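The complex appears here without one of its protein chains, the remainder shown in place.
Take a look at subunit A:
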Amino acid sequence: MSIAFNPRPRRPRFSPVACSPVLGALGAVDLAPSWFAEEDALEVRIARTARHRRAVSALLRWLTYAAAAVTAAVLLFVVGYILVRGVPALSPDLFQWEYTSENVSLLPALASTVIMALLALALAVPVGVGAAIYLVEYARRGSRFVRLVRVTAETLQGIPSIIYGLFGMLFFVTACGWGLSLLSGACTLAIMVLPVIMRTTEEALMAVPDSYREGGFGLGAGRLRTVARCVLPSAVPGILGGVILALGRCVGEVAALLFTAGTVAQIPDFAGQGIFALFDSCRTLAVHMYTLACEGLHVNEAYATSVVLLILVLLLNAAMRVVAQKMEVSKK
């Protein structure tokens, strides 16, 4: 890392004084006899440079303040606008168990969201945590396999959700023959959130000090037991953080679900069909909101739905904060 400190303070680039010494000289010549001006010009120039520097500093400072203020204003505006328009639109009609085109109830979508997210996490968490355990605890660091897994995980993380949607449609819906269904949607989501869980779990495991592992081995435990009893418990808050992040992505996802889970506004009928309800099509809350907003017939209901989505996000953020605090405590 090479940061060359220039011993001579460079003149600010955009200074009219620095940019046009000719102009400055002309001014000096115009105003006073040359011998007097020369003596004066040095002092004036030093003072000008200092003043100029202070001005640039103030400008930079106010620019950062302004940017922060704009960010805060955007946040408050987005959240505030949705809340102000949406909260009055919340009505008991929206929370009925059956969706009809009259009540536009969001409760089925909410229930489907919960089922979908839990199913996706049930698929993704064991795989993601297992993969992270392998990378951190088993594999030799820097081996070719580890590098390949890292690269693919990074690639997965960068793939936009619409591509996941396309893949889910081609693979789970068509090739596996599951149709537009809860299961197809959950599997697609699971692949989508897998890198998030892997990444956070890896970081959490790496933060566990080696002395824990040495302690486990020293007591005669094998690797599996050491990992399960000594390492994993202290990594749990970090893993939970990843799970919450993943949950947030599941709740907000539309593009990956539109062509994998479909848009049927009903809760999958687990009571009636048992396990086969997995093959029912259902819409999550975000998909529900998208269809409402696109139809344009139920704008108030769309506001209300976005309020519910926002509240879910806020709850997840609060949960995240609690987990982060736990992590701080466990570090001490």
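We adopt the following convention: a residue touches a chain if its C-beta (ideal position, glycine included) is under 8 Å from a C-beta of that chain, and two chains touch if they have at least 3 such contacts; residues count from 1.
Please note the rule applied: contacts and distances are computed from a predicted model.
Asks: Can you pick, from "Phosphopantetheine-binding protein", "HAD-IIIC family phosphatase", "2-oxoglutarate ferredoxin oxidoreductase subunit alpha" or "Phosphate transport system permease protein", the UniProt protein name of the chain not displayed?
Replies: "Phosphate transport system permease protein"
Asks: Quick one: which of A:A41, A:I82, A:A207 or A:V236 touches the chain that's been left out?
Replies: Considering the complete complex, A:I82 is the one touching the chain left out.
Asks: Would you indicate which residue among A:L60, A:V87 or A:L297 is in contact with the undisplayed chain?
Replies: Only one listed residue reaches the unshown chain, and that is A:L60.
Asks: Using the touch definition up top, pick the residue from A:V136, A:L240 or A:V323 that touches the left-out chain.
Replies: Touches the omitted chain: A:V136.
Asks: By the contact definition given up top, give the residues of subunit A that touch the hidden chain.
Replies: Interface residues of subunit A facing the absent chain: 1-3, 5, 9, 53-54, 56-58, 60-61, 63-68, 70-72, 74-79, 81-82, 85, 126-131, 133-142, 145, 148-149, 151-156, 158-167, 169-171, 175, 191, 194-195, 198, 210, 213-214, 217, 220-226, 248, 251-255, 258-259, 286, 289-290, 293-294, 299, 302, 306, 309-310, 313-314, 316-317, 320-321.
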